[in-house]
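The structure's right below; bear with me while I get my questions together.
Of the protein chains in this complex, all but one are displayed in their positions.
Now for subunit A:
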Amino acid sequence: MSQTEPEASSSLYAAREPIFPRRVKGKFRSLKWVLMAFMLGIYYLTPWIRWDRGPQLPDQAVLVDLANRRFFFFWIEIWPHEFYFIAGLLVMAGLGLFLFTSALGRVWCGYACPQTVWTDLFILVERWIEGDRNARLRLHRQKKWDFRKARLRMTKWVSWFLIALATGGAWVFYFTDAPTLLVDLVTLNAHPVAYSTMLILTATTFLFGGFAREQICIYACPWPRIQAAMMDEDTITIGYRSWRGEPRGKHRKAEGAENLGDCIDCMACVNVCPMGIDIRDGQQLECITCGLCIDACDEMMDKIGKPRGLIDYMALTDEASERSGNPVKNVWKHILRPRTIMYTTLWSLVGVGLVVALFIRSDIDLTVAPVRNPTYVTLSDGSIRNTYDVRLRNKHGEDRPFNISLTGHPALRVQVEGTPYSSVNVPADSTYLQRVYVIAPKGSEPAESERVEFRLWVEDTASGDRAYKDTVFNGRAN
């Protein structure tokens, strides 16, 4: 053999092989339809759910109010200082992903990932318009752009574009009042950010769902690489029972057919695969474990009177076990193992912690920043005064009078800047900066000592809610 030129042997570029998944029926396909309808329903409808919070707060159930730095979720309102809730949810999402990946492999990829869901939807639309696999293949191979091809292609692209537009459109509704924004969008009065966000998401949905499809999973997404580190031999994945299926063969009536395995090499599993792979080749990076090949194969097995499960959800350990003649192991025995139980426990602990934190948090709050320049001021009657910048937080949808008081030393007296009373009116849903003075009479213990600790209280006089912060009074010895 002559030596080959290095340039000729390794091109880094491979053109995409178009994939035309065939229609399939079965339990996993049905599950995917249900999940798709459910998840798309959540995505498109959530911004339109109303939730009454009083006159001064938005009535959108789920709203990420970036301008006012609030996150509304039904009865929950998250302020920026409560970002730990979001962090906690992200931790839960991470642990959840660990759990599902170690137990069920790439179940996220196969059922819940937006890329999968929208690609599925786009392929469905494609099938409605252009027909099933064979019709689409014919249309693809037809070089000439006659009227029919142009009509079908245009119909498909316009349908895709409308779905993409609705997708990008739904996204922006999460960030401002949906009905108002819809009117603004239609009348061209919306903020440019809304339009540019819609434009970007529409374009990406159109391109990723319509054209890039499995390429995103194979080349763009980091998750297939990360998941390999989280799977083990008990993780559920899709496998082909080669010990049952091989040697495969089509011609059942030919000579020597009695030696053939159950696989009739009908290519049904390959034809339905949205990733364009042959699952019989074994574990592959491309496989998103969507289960459509299982449905296709089961249908075939039913037709030829063989037992189902030639292609099936199974764990890697099943191969050795089944090859040595053991019965098929129940998937739950794979799923329930110390690792997944540990993930579930951690996940639940974080979840319970967040729920507890949600219930014990107060609707009023304060932060106290003692003014340290100077640490104290001597007044003309000889008393010592300290100044505190107090931020009062009112999470109610109405103005509330807050009463300020202190405990900790009988000689200390609180005085609220700008009013002879100890009460201030804090506007609805806001943080209010109030300067507060604490005064110790001349010769009293706090006035003469270096520092005295005390506790500053606020009380919502309307509801009786109280909150406090511990801080320090600096005396003349300071």
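We adopt the following convention: a contact is a pair of C-beta atoms (placed from the backbone, for glycine too) under 8 Å apart; a residue touches a chain by one contact, two chains touch by 3 or more; residues count from 1.
Please note the rule applied: contacts and distances are computed from a predicted model.
One chain of this complex is left out of the view, and of "Acyl-CoA dehydrogenase family protein", "Cbb3-type cytochrome c oxidase subunit", "N-methylhydantoinase A" or "Branched-chain amino acid ABC transporter permease", the protein name its UniProt record gives is "Cbb3-type cytochrome c oxidase subunit". Contact with the omitted chain, checked across A:378, A:407, A:425 or A:463, is made by A:378. Although one chain is not drawn, its touching partners on subunit A can still be listed: residues 2, 371, 373-374, 377-382, 385, 387, 417, 435, 437, 442.
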